[in-house]
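Every protein chain except one is present and positioned as in the full complex.
Let's look at subunit A:
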């Protein structure tokens, strides 16, 4: 397997805020991948195979060369951790028998209109994350939602996902308000939290703030005493460092021992990417690429996600089916699919784009 990233990726640049604070610094999820490989040691003994990892971080100029090199080595899968423009570049150069696993991007784009035949996704999409929150709100009867959002492109995509989820689960958006990071008194209706959250009745504030510099001041400061969810407060995640069930503490402890930090959702998505490939090798009983790729897409694939249910991949868009954890900074409050939400085939498909909704035509 190959890990492919690019140098100088803005996603991993330090993002210092005023006074040297940093809210959203990210690390490449290499430790997640390495842990996945560590887990394969004894499995390899049982199968008579060894799994190898090639970590490639290419400069933007040499990305296509690095990709060609990776392709010629005929890996079982190329794990891609790339910004959107590099994703386009890589996916346009895809051969028919290449397999890419997106371990970073949550955008609906790659699962919808720009989906590629050889592309799988382990992180939950924005739609899955917002559906998880909407299910929880529905279950608790928090039906009247005040939607407060930022104005970046990332905010716009997540806001659209939130709107869609409220429609899907019968919630009502009582008002939608955009905030601005400003002290300009002429714009105070966009920056003053009491004004932003007053003058309307609601059960809950759904906040979308990708940068996080505004949103962190919203909880406990709203005009009405209501919970804040979304980017702050109760946040939907693929993984959480305090999750206590389904063997999660063992995975968290193993990760912490190896990496000396807590496992993030991104680390989990990288770890599980290795896990689904090795599971497919077990199922195929061989390391033959075609057989492994078939097993990966098969309905019989059964991967232990450490989230209580077996995971496999949606055949319509290559997305990993998985439960979503709804967590505060130090506790997992609920796991979606929330009890009571049913589906014709698989309750996990109540989260995100179902077969009929998918824009992926491949």
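Basically, a residue touches a chain if its C-beta (ideal position, glycine included) is under 8 Å from a C-beta of that chain, and two chains touch if they have at least 3 such contacts; residues count from 1.
What we mean here is this: contacts and distances are computed from a predicted model.
Colleague: Choose one: "Predicted secreted hydrolase", "Transport permease protein", "Acetyl-CoA acetyltransferase" or "PQQ-dependent catabolism-associated beta-propeller protein". The correct choice is the protein name in UniProt for the chain not shown.
Modeller: "PQQ-dependent catabolism-associated beta-propeller protein"
Colleague: Pick out which of A:60, A:227 or A:247 touches the chain that's been left out of the picture.
Modeller: With A:60, A:227 or A:247 as choices, the missing chain is touched by A:247.
Colleague: In the complete assembly, which of A:309, A:333 or A:359 touches the absent chain?
Modeller: Missing-chain contact among the listed residues: A:309.
Colleague: Can you list, in ascending order, the subunit A residues touching the missing chain?
Modeller: 38-39, 41-43, 45-47, 247, 250, 253-254, 257, 282, 302-304, 308-310, 347
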